[in-house]
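Missing here is one protein chain; the remaining ones are kept as they sit in the complex.
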Amino acid sequence: MANDKKSIFSPVTAFKNLVKKPETVRYPAESNDAAKRYRGFHINDLEECIGCSTCQEVCVNDAISMVEMLDVPAEEGQRNERPQIDYGRCCWCGLCVDVCTTGSLEMSRDYSYIDLDPDTFIVTPDQHDINKVDHPLGYLRDENSDLLDLKRIDIEMLDPEARVDSFIEIVEGFSKEQAEKEASRCVECEICTDTCPANMNIPQYIRGIFDEELEESVQQIYEDNPLPEVCGRVCTHKCEGVCAISHRGEAVSIRWLKRYAVDNVDSADYKKILGTEKIEQNNKKIAVVGAGPAGLSAAHYLSVMGYQITVYEDKENAGGMMRYGIPEYRLPYDALDKDINYIKSLGVDFVFNTRVGEDITLDELHEQYDAVFAATGLHNGRSTRVPGTDNNNVYQAVNLLADIARGKEVPVTKNLVVIGGGNVAMDIARSMARLQMEKYGEVNITVTSLETEDIMPADQEEIEEAREEGIVFKPGRGPKEIEVNEDGSLAQLCTNCCVSVFDEEMNFNPTFDDSDIENYECDMVIEAIGQGGDNSYIDDQFEIEYAGPRIKINDFSQTSVDWLFAGGDIARGPDVINAIRTGHDAAVGIDKYLNDEL
Amino acid sequence: MRNEKELLELINVHLEPQAVEIKREQNVSVELAPKNLIQALSFLKSHSYQHLSTISCVDWLEEGAFELVYHLFSYDDYINISLKTRIKREPGIFQTAKEIWPVAEFYERDIHEFFGVEFKGNDNLEEMILENWQHLPPMRKDFDTREFVNDQYEWRDYNGQKHTD
Amino acid sequence: MNNNFVKGSWQEILDWAQNKSINMLHYCTGCGAIELPPTMTSRYDMSRFGIGPAATPRQADLLLVTGYLSTKTLRRLIYTYEQMQAPKFVVGFGSCTINGGMYWDSYNTIKQLDKYLPVEMYIAGCMPRPEAILDGLLKLKKMINNGEADGYQRYQDNLEFYHQNQEAVLGEVQRTQ
């Protein structure tokens, strides 16, 4: 006790406060603004918000629910729902602001809302908070508090030199640890599902990878897509274009994850996983014309329903453009065959080297089968028909690609030009680059296209990869003429400047400027400006409605002839996933048609 | 002043641990059979582990077991020991540690109230935190609080404004 | 004093006097009570507006329900409320009194305060800042002055409704009235 100073008068020191200015905050006379980072009421930029409901997913108190906003258009990549916040639940923790994929949800510094009626404590925030008054911005997310995983896992690829040397697959795929990390980036908002032409259950199969249950992933994938090995490599992946994470970071690698899932499940277990060990057969028989993606998809879904399927294919093997159009370095044949063999194992018969319209007529199919699905695709290359295209050193890309796929000898010259800006042009250019490297040890290829680089239909990655492999691009050029020497060999391709490709109504109507001429010497020209189809086997025998160049089909891929269904590029393009969707629709349509529900 | 390894040697020699592990610096975990636990507590208490932080209970529903964890600390070694033992979920009976640490009576009372574990020798196990609670002890994994809440209470629908999908 | 209060000039004078000096019951029922000391003491100083703490329900006329209510506290809160003398007012703090707040899925808390006690007003927050509390109390003073703060009246008129809800959660409740 001794050391405790004590004095009865020491508390007197408190009296000095009588003369000091009181420290009371004179609220409400003087307003007392909250701190810069204060977590106040919510505000939300309704245009920037895409309704991905990730805030609802992270909300600790189930305070956020999504509300239909009729005046907001539900175009691609967003939903017309916006978050509604229940202030009878909210705890102002700000996790929703930290996770918001577009950064539209923020917090003001406003903290005072009082009301007699508890039912007013709910709001769908817009640029004003619940008090409908503008308040300065409060808490803002920054790179430390960000809850999203914005950086993509880079997938291992061969470097350019190794790529050009051979046709082996350039993308090596994810390891288990990489795939699970990449899968963990998905916030399961399902905006990709809305955009995918086949509406695949993408978050569900990614979650299967994350939970290390690949069987679950395979089940989710096969519900809408029977060719996952193919789509896991060559899909045009529109889903990644609208992925919620792509707004502030890099999209989730949805395509590579699909590939990882099916690469790591043995096809021997497919039947057990998908419950197709024994399928109860009904006695109906369906004919499928064309073993491309659309035909295979229809065949798969119909045989799972119990129908007996026969696929007529005029080439010597199944796959259509997947085998004969897409080069091996993008889609190896063992991956393609894994998908096809599973479909064969379901009891689908394939009749190869049989061209419907020659070896067997569509009418005969109509008699022998209860319904027919036509998916013959577009296999004839179109020509620019500029002077000189009749020369025999001018080839069609599709024919060359088919021959390369068959392993046949293909003419390869020292210096060649490809006309075209789409994925087929990329495929032929990069395939010829490999053949040139093999034959001459160097690459000398020029690709010209009407479109300038930003509107070229080919994938952006493809263009970059091609450039890395030594291919030179001359975009925005119109082919005028191929000059031919006397001995028939080619001299050069003369091109003018292509000012615009589409007119106001977005129809294909290119305009040129002849004053700007550029010529490219070459001893070979390959045209890859699009393909046409040969529907004579249908048109000769049946009156069928067309919508422009393509056959008109309803939501069940049914044509104007009720027993005839059509899909793939002849009805709806432009890519594999759309073909798969039309095949799946046809299967459902045929099933309904044969049960008189259509 | 023992370090973690010396402590483990002491434990391996004198007690019959099923598993011993140095989890992190100054943190050791020891698994024992239920019958050896009370004796282990008094042994350790006599070896400078006088501080009982608390007794935790974990309900391993799938494995049909309650895991009781006694957290001890020594003011000489500065090491935390988590003494673990597993008892069958049904009937869920264990002895009291009241004689060694009188305060354990209240930790056991808490575990009884929230898990339903009986502690023989501790007669002070009546309700303390909850009030006339007639349902399953709430911390057991088979008691679903959201289901309980959804049928006990109603939610405000803000006269139709709340959008529940 | 019979239950139906005589509305008239005398009542207006009473209301005027009432709102000038409100005794707030010093009962921290929930975690929101931590913002009361700053509001009561010198920094925000609610006694500038005539509002001060009172120790016992007998001398209090304002009951602040500061956040969630466990069922155990609800029982004692009902005893407290029924011991308070009319006119008495209840103010709900924070989200927990409106729709369950953070503890919406807790088996031991009630979700909507207005099912068990008549509530004059709610102050949004988790928990409301001292300034928001002052806004609420000033609004309460105006309501009292205009005679709109009639929660105790509503409690009397719908006694059956309130008692049934209370007993649904608590079982039997001792009544003082």
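Odds and ends about this structure:
Chains here go by letter, A, B and C, matching the order in which they are written, and residues are numbered from 1 within each.
One rule holds in what follows: a contact is a pair of C-beta atoms (placed from the backbone, for glycine too) under 8 Å apart; a residue touches a chain by one contact, two chains touch by 3 or more.
In the analysis below, contacts and distances are computed from a predicted model.
Remark: of the listed names "Membrane bound protein complex subunit mbxL", "Multicomponent Na+:H+ antiporter subunit C", "Peptide/nickel transport system permease protein" or "Amino acid/amide ABC transporter ATP-binding protein 1 (HAAT family)", the one matching the undisplayed chain in UniProt is "Membrane bound protein complex subunit mbxL".
Put simply, the missing chain touches A, B, C once the whole complex is considered.
When the omitted chain is restored, the residue from A:46, A:67 or A:93 that touches it is A:93.
Screening C:35, C:61, C:114 or C:150 against the full complex identifies C:35 as the residue touching the chain left out.
Among A:128, A:152, A:181 or A:550, the one in contact with the hidden chain is A:181. Annotation for subunit C: contacts to the undisplayed chain at residues 25-31, 33-35, 37-38, 41-43, 53, 55, 57, 68, 70, 72-73, 76, 80, 102-103, 105-109, 126-127, 129.
Across the interface with the omitted chain, subunit A contributes residues 1, 4-8, 10-11, 13-14, 23, 34-39, 54, 57-58, 60, 91-95, 98-99, 138-139, 142, 144-145, 147-149, 181, 184-188, 210.
Within the complete assembly, residues 23-24, 26-27, 29, 50-54, 56-59, 69, 71, 73, 75, 78, 80, 82, 101-103, 105-106, 109-110, 114, 128-131, 138-139, 143, 145-146 of subunit B touch the chain that is not shown.
Heads up, the rule we're going with is that only the chains that are shown with their structure count from here on.
By number of C-beta pairs in contact, B-C leads when A-B and B-C are compared.
The mean-CA centres of subunit A and subunit C are about 58 angstrom from one another, to the nearest whole unit. Remark: subunit A and subunit B have CA centroids separated by 52 Å (rounded to whole angstrom).
Within subunit C, contacts with two or more other chains are made by residues 98-100, 104, 112.
Counting partner chains per residue, subunit B shows two or more touched chains at residues 156. The touching residues of subunit B, counted against subunit C in their complex, run 130-132, 135, 138, 143, 145-146, 148-149, 152-156. Of all residues in subunit C, only 42-45, 48, 92, 95, 97-102, 104, 112, 114, 119-126, 128-132, 134-136, 138-139, 143 touch subunit A in the complex they form. Looking at the complex, you find that subunit A touches subunit C at residues 22-25, 27-28, 32, 34, 41, 60-63, 86-92, 111-116, 118, 121, 130.
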